[in-house]
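Report on the structure given below.
With one protein chain removed, the remaining protein chains of the complex are shown where they sit.
And now, chain A:
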Amino acid sequence: MENFTPVSALIGGALIGLGTLLLLVGLGRIAGISGITSTLLFQKEDKLWRLAFVLGLVAGPLLTALFYQDFSYSTPELSPFTLAAGLLVGLGTAWGSGCTSGHGVCGIGRFSPRSLAATLVFMLFGVLAASLLF
């Protein structure tokens, strides 16, 4: 556990919680990133706030880099494996009506049994895939 970073994890997590809460308090919306982004792309209604939200997501690392000089993070190689994973994440979050933010934070935060079930299942399968592959 030498890479364990409890302080930055808790601070970052609290900021994620604040962002999701802001969307609820301000707009009355669930801050589910897969739902908001796919609705922005594939449905006509209420595009503007969804676009603003996604732009905020993209801007986050740029803002962070202004405050942390040694801010860097890895990215995956472009490969059929990476594309297959992206496809599965797209299919799964659409069929399952949510991802880590919508189910894992907002749903569990609202004590939704549906979201708790979904989160346990995607955690389990995420652990299975990562533990067997790497």
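Keep this in mind: a residue touches a chain if its C-beta (ideal position, glycine included) is under 8 Å from a C-beta of that chain, and two chains touch if they have at least 3 such contacts; residues count from 1.
The rule is simple: contacts and distances are computed from a predicted model.
Between the names "Cytochrome d ubiquinol oxidase subunit 2", "Transporter component", "Phosphate transport system permease protein PstA" or "Na(+)-translocating NADH-quinone reductase subunit A", the one given in UniProt for the chain missing from this structure view is "Transporter component". The set of chain A residues touching the chain not shown comprises 1-6, 8-31, 33-34, 37-38, 41-42, 48-50, 52-64, 68, 71, 73-79, 81-97, 99-101, 103-114, 117-119, 121-131, 133-134.
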